[in-house]
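With one protein chain removed, the remaining protein chains of the complex are shown where they sit.
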Amino acid sequence: MNEFLTTLTAIAASAFSPSTAALAIAAIGLNIHFGYTGLLNMGQAGFMLVGAYAFAISIVAGIPLFPAVLIALVAAAVFALVLGVPTLKLRGDYLAIVTISAAEIVRMIGRSSLLTDITGGSNGLTGQSYRGPFTDLSFLGDGQTTLGPFTYDNTGSNGWWVRLVAWSIVGILCLFVFLLMRSPWGRVLRGIREDEDAIRSLGKNVYAYKMQALILGGTIGALGGIIYVLPASVQADSMGRSMTFFVWTALLLGGAATVFGPVLGSIIFFALRLFVQGIAGQFVPDSIMNGQQAEQFSWILIGVVLMLVVIFRPQGVLGNKKELSFNVN
Amino acid sequence: MTPFTQRTRTAGLLSSRRMLAGLLLIGVASLGLMGLGATSASAATATPTTKCVADATTGCIQGTIKQSNGDPAVGVKLTIAGGDAPETLTTDAAGKWGVAITVAGPYTVTLDTTTLPSGETLDPSVTNPATVTGGLGRNTGTIFKLSGSGGSSSGSTSAPTTGDTSAATGGSVTWERFLQQAASGIRLGLLLALASVGLSLIYGTTGLSNFAHGEQVTLGGLLAFVLANQLGLNLFLAAFLTVVVCAATGYFQDALIWKPLRKRGLPNTQLMIVTIGLSIALQYAFQFFIGAKTVRIDKANPVTVEIGPITLSVQSLWAMGIAVAVIILVGLFLLRSRIGRATRAVSDNPSLAAASGIDVDAIIRLVWTASAGLAGLAGVMLGLVLNGVNWQTGLQLLLLMFAAVTLGGLGTAFGALAGAMIIGMVVELTNLVLPGDFKYATALLILILVLLVRPQGIFGRRERIG
Amino acid sequence: MVVPTGSPAPVLQATDLVAGYVPGVNILNGCNLDVYPGELIGIIGPNGAGKSTLLKALFGLVSVRSGSVTLKGEDITGFKANRLVQAGVGFVPQNNNVFPSLTIEENLQMGLYLRPRLLSERLDAIFDLFPALADRRTQRAGSLSGGERQSVAMARALMMDPSVLLLDEPSAGLSPVRQDETFIRTRRINKTGVTIVMVEQNARRCLQICDRGYVLDQGRNAYTGTGRELADDPKVIELYLGTLAKDVDAEKDDKPVTIA
Amino acid sequence: MSTDLGVTPAPTKAAAAATASVAAVSPLPGVPKPDPILVVDNIVRQFGGMTAVNVPHLEVQRGIITALIGPNGAGKTTFFNLITGFDKPSSAPRLIGGPKSDHAARSMFNGRSVNNMGAAKVAQRGMVRTFQLTKALSRLTVLENMLLGAKDQPGENLFAAVIKPLWAAREREITAQAEDLLQRFKLLEKKNDMAGSLSGGQKKLLEMARALMSEPTMIMLDEPMAGVNPALTQSLLGHIKSLRDEGMTVLFVEHDMHMVRHISDWVVVMAEGKVVAEGPSATVMDDQAVIDAYLGAHHDTDLGDDSLLTDEVAEELAKEVELENRTEGDA
Partner (left out) sequence: SGGGSTATTTSAAASSSYTDAACASGASTDKSLVVGSILPITGSLAYLNPPELAGVGLAVSDINAAGGVDGKDACVLATDSGDSTDLTISTASAQKLIAAKVSVAIGAASSSVSLNVVDSFASAKIVQISPANTSAKLSGYGPFYFRTAPPDSVQGSALGQLITGDGNAKVAFLVFNDSYGTGLRDFTQKSIEASGGTVVYGGKGNGQEFPPGQTTFSSEVTAAKATTPDAIVILAFDETKSIIPELKAQGVDLSKVYLSDGNTADYSKDFEAGTLTSAQGTIPGAYPADEFKGKLVSWYKDTQNAALGDFSYAPEAYDATTLSALAALKAKSTVSADIQAQLAAVSGASGKGTKCKSYAECAPLVTAGTDIQYVGQSGVGPFNSHNEPSSAFIGIYKFDKDNKPVWQSAIEGQTSY
């Protein structure tokens, strides 16, 4: 029972951890891409990485916090632009491959030993080297605060401050997306998702809208990247393909083209992982599997559970099942 | 039994048996050769006369002098001064010299150039006498490089500067190197093509991007490991069984997962997430059952053949041959056969295909089975050619496979071949001109560039509007 | 010619069919259809009445929620489409009725998927019927014009040499000559003993050639009768046929337009 | 309702004016019109070796209904694609190796050049089209589909989008307009349904209504009534006419001759990519060549007649079709 409580606490802790928020933010960005505009961006982690690098490198170079964030957003916007100019004319599946490739290229360049002086190469950049200006901003002061079962530093590297900021950003973004998507602008995006040519025939500049969506979602992704590295460190590999997959999974778990879907999806994604691990750890006796096997087994289960969730709730928790039926023409 | 009857009997056997025998023969022969090589190598490094072992109270100043052709330079005299007392040494049969010291500090090592083997001189870059800082509990040394030509031992003063002067591409770019790498490129391309055909087929028929395809490749390699290495089955038999089992996994996967999901009309994006889940589950299943280490299907060292300047292993040649044959067969099958046409029809318009009397589910089942089988075959051959498989071999190649498939135009078998060849070549040739670090990145960049010029892929076709 | 009801058993019969796409929404609400051997049945009705849904339900492409479909006395409700093709049922859908990335010839070959041995013979026959297609046999169907696609779709269905043929708006998008030809060909095929059910928005033409017609509205049979009866029924005219053709013809006869 | 369907309404003043505006034009292919809204030159499109469209010169008169007819595969849809920016003429001017400037494709719409212009821009200029194979925006509701058609929406700007008051008024306006049109197109009950769930004919209707939402200067309809119930067609034709009367130019492709005869002021006939005839509808449709090549001998006959089932008739029809093919064929 005690064990179970520990698991529950851990799940709750991870549900509002900064990385969950970061994933949620990235998923909100992806939602604009895929959920609303239908852009198959398989490189959202690339946007996160660009944002994280630009942010961390700027701060290391001595640029103050807000300009550094701005630089990160601009960098992501430029990345989106560079990526979008040629690729937004491509058919969806091709866009997917191009974006996943571009993200991988960013990662490989970032971790290349040739750029060790700037990006830290395979070591990445340590959190200490860029976190300062952010923690300095905290008005929570030093010391620890306990809320329920959770005790964290008020400011610290991974404390209440970063949680507060991260989730505030999530909240603001949700509101922002809500406002955008109920507007005619959002309607055009959804129209593009359905049939570009039809929208073009109605006199809308599809290319410009797609670019706006790509840039908007990309910069939001970059924001996610910043949040992701604030309590940790910048590691090129950590924002690679698996991260993109996680963002996608979170989005579809929560429900694409819904405002809160990405957020809920991220929470569910991490909670599910911990839950399955906790359960598996508890119920698999040591005599059958050792620690390592049990851990691996729990990951097998996570894979399976993920499949099952999508299978039994394909539209996601918040999605509208009706919309699925017209997906195939 | 007379030789004659024997011959008639062999003629009746499957040709694969004969190939197998041939392969075995070559293997045995090369084993013998290698044994010879090994003994001679160990003979060369045998018993140095002076052996110094560094410990807390001793340090070693030591080195090996080699002639320009790599043979040890025997009988070269050196004087070591500093610390305790000057000492004169002669290199032993292995060209080694060494002295134990008990005091840390700078030592001067002087080589008596007159004792060098005839025709050898000190390389101009070497400082003679050389100063080394000896320390206790460590080895210290200096290299006296010899050159065969009559270069003077006079002038040079400074120690050699850092690193190699050649460009970031590393080493000299020679024709031999180019050809060798091009051959590796073709080999990688073909294997990649074989691995991606299934991906392309599944995409082509169902529109699904199967992110678990990499794991199907891994499965092939790991199964072959279990069968050939663990259970000791003959390699060909193991490969055959692997393909059969892998194909079966495709069959049951479709029966248990994909068909029911198709029935429920899940969109492809959702299915894609399901494949990601499957991929995760399979990856950890591999770790669970086989472990995270790299395993080798065939413990034996590769037996090589030289074709001009190119050295390739026999297994590579086999693998390339099989890959070409299989891809051509699959391609022709799709283009020419009735089932192949049905496959394309299903990919175009499943409900109309059903209305034409095609059993859509059966076709898709066939595609899954074939894809998994082909992936398994590719896994076996990749495992052999790349000298090992582990739980993430396929995963690491998946992006290259997607790139290949896309480059060739989504959903066509020959497109996958063409795309894979380009990707394979780019990957293996990148380090001729760019830092090798970027070899995958370059391949992906090429993909992006090609798509800019031909947005529909090399073999893809544009759609009509309206 | 109307086959007297009650004589031979219906070859295709739908009883109280309820079917739909989205759970909870029924598109067909108890639809009935009896098709006797050798009949040519026309189905007309407003847009969204459920005509295509009915054909799809007969052909097993829409899930039937209640009621039954029988073919030659055998219950075929829920059968997979390919089994029906085996049983001799042919179907030309309203939309997406060609394989766009296959060539014309391959499209036709798909029509004879189950009996590939007859291929060359049937192919010649069909190309005789559609000479335009013969010239372009290697063109991909996806690049064809709307009308050309329609011809390919029809030709594909004829390749199978079916005993029961379900046609969903075969004349849509065809030029007038080809429309006429299509209708007349349909009748000729019917006369060779093929049972045909056709949905048409070219209702007047359809009622001209069919033996019996059904008017569908909101997923139910609204009117049934011989083609002539329906074509002359003022209610049917007002609600479903319109008077345009008549008006125009009248107008043309009354006051021929002269060029100034 | 019967008023809508009954006898052909007496031609309105505007209608008469429209007819009159082209009355003096001689019925020759490529003839200049008194007040052309669209003028195209040297529009050529080749696919491989086949020339799908080759129109040296064509003018479309402002404020009338022009029908574009012709056999299947004549190049009508391709022509639409070319002038609306969805496809590029093979004869389009290019930086290198393009055609000489007087042979290069040119198109003027409403007095301004629309050469090489993207589809969206062309539409913004007021030339809005529909597609033969419908393009419904499946996962949007019918109403949303409609609203997308409307022009001048401040809310379609990313920066204004977040602030509702900036666009709420216009939104109300176009919603009313949309509901009005939906009513007319018998789609009002479906307004909150997903467009993907519409039937084939309903999608056609929606597409047409959506195009009308933008209140275009010129609307180009590609087989708008194929698959639409005849009774509904009839009432919609009335609507199209009234649009013309309000000044809209209509160019439409159609195979339904009754409809062409009923509403078009001018007819352009295409075959094998070329404009082979044009003129007032009655003139063109009584032209023996057009009848032979396009309408066929039976277009006025009752096909229920058993005498039509003889082999001779079949052969005759085959010949007619072949004639059409030859006109359309590869030359």
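Every chain is named by a letter (A, B, C and D) in the order it is written, and numbering of its residues begins at 1.
Here, a contact is a pair of C-beta atoms (placed from the backbone, for glycine too) under 8 Å apart; a residue touches a chain by one contact, two chains touch by 3 or more.
All figures in this text were calculated on a predicted structure; none of them were measured in a lab.
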Of the chains on display, those the missing one touches are A, B
Selected residue (touches chain absent from view) among A:10, A:140, A:179 or A:304: A:10
Option touching the unshown chain, where A:58, A:219 or A:296 are the choices: A:296
Considering the whole complex rather than only what is displayed, give the residues of chain B touching the chain that is not shown. 31, 34-35, 38, 41-42, 45, 53-56, 60, 62-66, 70, 72, 95-96, 98, 125-127, 130, 132, 137-145, 159-160, 162-164, 166, 168-174, 176-177, 180-181, 184-185, 187-188, 284, 287, 291-296, 299-302, 304, 311-313, 316, 382, 386-388, 390, 392-393, 395-397, 427-432, 434-440
So that we can see where the missing chain sits, which residues of chain A does it touch? 2-3, 6, 9-10, 13-14, 17, 19, 23, 108, 111-114, 116, 120-124, 126-128, 131, 153, 156-159, 231-233, 235, 237-238, 240-243, 246, 270, 273-274, 286-287, 290-293, 295-296, 299
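Here is the rule we go by: only the chains that are shown with their structure count from here on.
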Return the chain pair with more inter-chain C-beta contacts, choosing between B-C and C-D. C-D
Using Cα averages as centroids, what's the distance between chain C and chain D in whole Å? 26
What whole-number Å value describes the gap between the mean CA coordinates of chain A and chain C? 51
Got the chain D residues that touch at least 2 other chains? 77, 86, 131-133, 197
Residues of chain B touching 2+ other chains? 465-466
Which residues, counting only chain C, touch chain D once they are in their complex? 21-22, 45-53, 94-95, 129, 131-132, 135, 143-148, 150-151, 169, 172-181, 183-185, 187-188, 191, 201-205, 208-209, 227-228, 238-245, 247-249, 251-252, 256-257, 259-260
If you look only at chain C, which of its residues touch chain B in the complex? 59, 61, 80-82, 85-86, 90-91, 93, 96-102, 106, 109-111, 113-114, 116, 140, 142-143, 156, 160
Mind pulling up the chain A residues that touch chain B in the complex? 34, 40, 86-87, 89-91, 93-94, 96-98, 100-102, 104-105, 108-109, 112-114, 197, 241, 245, 248-249, 252, 256, 293, 296-297, 299-307, 310-311, 314, 324-325, 327-328
